[in-house]
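A single protein chain has been omitted; all remaining protein chains appear in their positions.
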Amino acid sequence: MERKDNKALTVAYIGGGSRGWAWGFMTDLAMDGQLCGTVRLYDIDRSAAERNEIIGNKISAHKDAVSRWQYVVSDSLQQALTGADFVVISILPGTFEEMRSDVHLPERVGVYQPVGDTVGPGGFMRAMRTIPMYVEIASAIRDYAPDAWVINYTNPMSLCVRTLYEVFPGIKAFGCCHEVFGTQKLLCSMLEKETGIKADRHELYTTVTGINHFTWLTRASYRDIDLMPLYDKYAHEFADGYDEGGDTNWMNSSFACAQKVKFDLYRRYGAIAAAGDRHLAEFMPPWYTRDPETVRRWKFGLTTVDWRVDDLARRMQRSDDLISGREELQLRASGEEGHLLLKAVLGLGDLVSNVNVPNRGQIPNLPLGAVVETNALFGRDRIEPVYAGPIPSNILPLVARHIYNQENALRAALTCDRKLAFTTFMNDPQMGHVTPEDGQKLFDDMLENQRKYLPKEWFR
Amino acid sequence: MERKDNKALTVAYIGGGSRGWAWGFMTDLAMDGQLCGTVRLYDIDRSAAERNEIIGNKISAHKDAVSRWQYVVSDSLQQALTGADFVVISILPGTFEEMRSDVHLPERVGVYQPVGDTVGPGGFMRAMRTIPMYVEIASAIRDYAPDAWVINYTNPMSLCVRTLYEVFPGIKAFGCCHEVFGTQKLLCSMLEKETGIKADRHELYTTVTGINHFTWLTRASYRDIDLMPLYDKYAHEFADGYDEGGDTNWMNSSFACAQKVKFDLYRRYGAIAAAGDRHLAEFMPPWYTRDPETVRRWKFGLTTVDWRVDDLARRMQRSDDLISGREELQLRASGEEGHLLLKAVLGLGDLVSNVNVPNRGQIPNLPLGAVVETNALFGRDRIEPVYAGPIPSNILPLVARHIYNQENALRAALTCDRKLAFTTFMNDPQMGHVTPEDGQKLFDDMLENQRKYLPKEWFR
Amino acid sequence: MERKDNKALTVAYIGGGSRGWAWGFMTDLAMDGQLCGTVRLYDIDRSAAERNEIIGNKISAHKDAVSRWQYVVSDSLQQALTGADFVVISILPGTFEEMRSDVHLPERVGVYQPVGDTVGPGGFMRAMRTIPMYVEIASAIRDYAPDAWVINYTNPMSLCVRTLYEVFPGIKAFGCCHEVFGTQKLLCSMLEKETGIKADRHELYTTVTGINHFTWLTRASYRDIDLMPLYDKYAHEFADGYDEGGDTNWMNSSFACAQKVKFDLYRRYGAIAAAGDRHLAEFMPPWYTRDPETVRRWKFGLTTVDWRVDDLARRMQRSDDLISGREELQLRASGEEGHLLLKAVLGLGDLVSNVNVPNRGQIPNLPLGAVVETNALFGRDRIEPVYAGPIPSNILPLVARHIYNQENALRAALTCDRKLAFTTFMNDPQMGHVTPEDGQKLFDDMLENQRKYLPKEWFR
Partner (left out) sequence: MERKDNKALTVAYIGGGSRGWAWGFMTDLAMDGQLCGTVRLYDIDRSAAERNEIIGNKISAHKDAVSRWQYVVSDSLQQALTGADFVVISILPGTFEEMRSDVHLPERVGVYQPVGDTVGPGGFMRAMRTIPMYVEIASAIRDYAPDAWVINYTNPMSLCVRTLYEVFPGIKAFGCCHEVFGTQKLLCSMLEKETGIKADRHELYTTVTGINHFTWLTRASYRDIDLMPLYDKYAHEFADGYDEGGDTNWMNSSFACAQKVKFDLYRRYGAIAAAGDRHLAEFMPPWYTRDPETVRRWKFGLTTVDWRVDDLARRMQRSDDLISGREELQLRASGEEGHLLLKAVLGLGDLVSNVNVPNRGQIPNLPLGAVVETNALFGRDRIEPVYAGPIPSNILPLVARHIYNQENALRAALTCDRKLAFTTFMNDPQMGHVTPEDGQKLFDDMLENQRKYLPKEWFR
């Protein structure tokens, strides 16, 4: 009988120097008693991986830890991957310098991006430098760990997962994102306010459809209660903003939103847009992001790169403190589901969760092969997407536009095709008002700004 | 908030005079404490419904019953359906006279049918008389209970469900069948023999694909154990038959099989055919049914109509005994899942189970709209099919052939098209060796034999 | 043998009071010796139909006419259609008053529309009032002339044809448009300049794909000469405009363009956009139409409604003159292909031509059922679309966006759904920069402006 030894698993962590995601993942592993093994940390910034090796082993040795994991640095992708049961990918493509160009340069043509890592001119440019990295990673997985399950956390999520499948169609990869969870918590908050019922988001069922960061719920229920009428009520009553009483997701805590965009989209389109307002706004025409004043009016924040720089400094300091022992380590669940999905594919408990994988027909009116986000049934060595039905016809053009851009961006990145890249860049809804001349100048400058991360074929 | 009162449900039972299925369903309801309400029994044989009214109310009044259901006879489809939350359909199309023609007349051209109610010349003819009845039922549901959930148990399952959707595309219907459960139990039996682990079939996960009674498992696991290698081992070791130690499913108990056909199909096609051997054999060329001797060699039984006549007499007697009190009523779960699925769509617990519904892409290489059997995720007011993947290419032609026949049989029945009916009848694999002349004679005679159940347009 | 009498055909002309199109069609019929019959003129403006009855009969009696056609006014759709072999639809939905609102009101939010009858806010609003008219026409064809071939000339072409098929799926309808012809003539002009070869556009072969007025040529050849390299050369050499030496198509003669938009699109997308620049510009973001100055720079005209008013006055005058004999009638071919297609479906000569019909897979990466424009093979009682291949992936998002809008506009018009109508209206590329507030105000005003042509359900 074929059966893995759950006490001797091997995880290859690509981007193993990550500060934040990695620590959360390490903690989730330490707090779960069913699995043990080795995590190989690989990072092009080797010293960051080494620091995480120390932190990881400290977490594993913590008195509250209920399992034993060993953390080791790997010297190469090959070394990290060979024999791995799982691969986690969570990399930072480039530095804050490139991110600054992504997020802020487009402001000169009136494009204000709250995040700038998924779509819009910033997301597009980030994709151009990330895709070649994923080509390398996918090739290595194909060569050294073809049977491993691969979890991606990097943005732009859809394009990262899409690239993995493009390069290695047989890969067993999926992308995880917590944005839907936030909306599920919002539904829990409403349910409690309205009925006093305290539900955990895992007790809800939501039919998930769309693409990462622009995901939609077409059905939502808690046991025998339909939550859609409830949401409808709140979307109308709290059109000017809703305070759900504390989002505890660490990633979002510093940039909460008032759900105004979400409610506006619901009133216009009749389904629940399920991501932070900062993300949602980026997928639409500049209705919510025309200028900083408009953004304020819609009550969400523009995450500046300056903030990110400061935030990283804080996390670096925390890294120092954790290593030196100045900060006492505390085990606290991250709220992510990665380790649960990992257990599910090991066969330790079936699970339905939202996930980013190629469309096999789970959304029948979107192109096959495009990476979409829907529910899937996770179980022993399998992920079976759950049929979400056709995406509602009024939402279809909004989503399809980004899916077409996804495909063209991939093609442009793989072939360094400037013409295709530029028309794709211009087809983003955020760019709908920009003249071709201004757009071309912006495109050229942004590409130049990340020249060192791009194949030289772009600059022939 | 929209929410049904689970203590005041209304179920319309079409074919409510049924002996066997109805009693099992009544018992399952009585043993479940979460639901109460009324079951309306409708049957063209009113006296049978009246007897079941008595039996149902007795079951409901039984000391071990944990819920209260009231049984009442309905005078018409309209009366039964109006206001119903659920519709259960379990009818006997025609009498044993027609069934005798279905099953035994084809023996004159060398076609021996173990069951004769699904495919083959018998299944085809049964469909011809059943489809008009389903046209009537579907129309009534559309007119009187368009929002009700509809569970079908009647054979030919695929065509019954297909007809419901053809007549009323907005119907919320699905077909349930226990045949897959038997194969899951077989896997449990093997698992126990091999490892000592006693697993319940609900603890297994099987990826289900195909069509009713010709369903295939392409994956099977118990927790982190892959059961496919185990099955492979048994299929080779027990090529001459396997005794799993007592199938307790009432329907099959009197006609057990030795799994020889199932194992042979596995060795040839590499996936687990998941139905009783009697059913499976009918979907293939006459490899297993050429003559009674061949059938004996493959160790399964031909269920004669004589046996059915005797069996009905026994059940009639039992009906008398239950009503008169000569037989003491005992509550014992039927092993069916109908009441669980009913609870799932009420929102009382999500469930993954195999089900017969139109293909929405869950099997991407079979025609959309054809009724297929795969897993689905059942929850509050929804059934979301789980993606089963393409049916393996070697099995595809076997299944597709019956799917095309399904569509043509439906069309022929709806239009009383003798030419289309005949070529479809002849396209069944059991008929592959019959000459057109013999086939035509058989076709005409079989149609004539059920003349009274057919639209007169057939006989212009 | 089934065979029509080509000397006794019946044509129902819906919009038979048309000035211009009708006369061209009448002339083409008169100049073709193979067909004779009756043309029934139906128009809600009966007096216009009566005037055309006179003109038509004069044309038919002209000394150069080689066939005899009788023109008669019909009192109702039913009268016009009953027994018709062909139906020609060429109506003016509403008056110049509504057209003025369509074309010019959006200028207040900075949207300048060169035509305003296909897409953009103007095209959308025109569709809202045209679709109900087409619902009526399609129903009448279904009831009174289900076997007739139906040719549509009205804009918005795609939505008119789409509505016909929505209401009566069995209709034998197609839409004809001469815009592609103009681009074929442009190719002929280049060929002559470059090689001295004088080719007629019918001698070219072009692979046509896309949607009406936003049609693309992915291949073009004259005998064994590939014309794509030639076009490429011209698109680069004449980036600032090209004078092909006189477009003789009457419809376009007063508003010629310099092909600058067409060449720009070619340089960006690599295929030949095949319609007048005025039309093409409307399908794109406001790259070419941002303001009147930009339009001048791109060297095409904005067709004002004032011009149309004047033009109609001229045509009215001409109608008077033709009737009174002040203007001598001259038979001159219109350049349209309608009568040729009509002959083709009669079986008088197979023909390949571009046509607007529902997508049956001729463009495999666009949704099935959407009305697209590709080549088709016309022959006796059949139109068989020719496979155009997938629309190039860089052009796909541009076209698909309008196709999704097409579907949503249809749905909105059929159900008078203001929410769906508004989000569709806003999804037009011309509207990408407009705020939801300004957009809503514009939408409401434009709808109000054509209130009398809309179902009252819009104004509940």
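As written, the chain order gives the labels A, B and C, with residue 1 at the start of each chain.
Criterion: a residue touches a chain if its C-beta (ideal position, glycine included) is under 8 Å from a C-beta of that chain, and two chains touch if they have at least 3 such contacts.
Keep in mind that this is a model prediction, so the values were computed, not measured.
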Just to confirm, in the complete assembly, which displayed chains does the hidden chain contact? B, C
Out of B:K7, B:K233, B:R326 or B:H433, which residue would touch the omitted chain in the full complex? B:H433
Per the definition of touch given earlier, which of B:T10, B:S189, B:T303 or B:T424 contacts the omitted chain? B:T424
The listed residue (B:A239, B:L351 or B:L396) that touches the chain absent from the view is B:L396
What is the set of chain B residues that contact the non-displayed chain in the whole complex? 268-270, 285-287, 290, 365, 367, 393-394, 396-398, 400-401, 404-405, 407-408, 411, 419-420, 422-424, 426-427, 429, 432-433, 435-436
Since one chain isn't shown, list which residues of chain C touch it in the complete complex. 1-4, 6, 194-195, 205, 207, 219, 221, 223-226, 229-230, 346-348, 350, 352, 360-362, 364, 375, 377, 379-382, 384-389
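The rule we apply is simple: only the chains that are shown with their structure count from here on.
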What's the chain with its C-alpha centre farthest out from chain C? B
Quick check: how many Å separate the C-alpha centres of chain A and chain C? 46
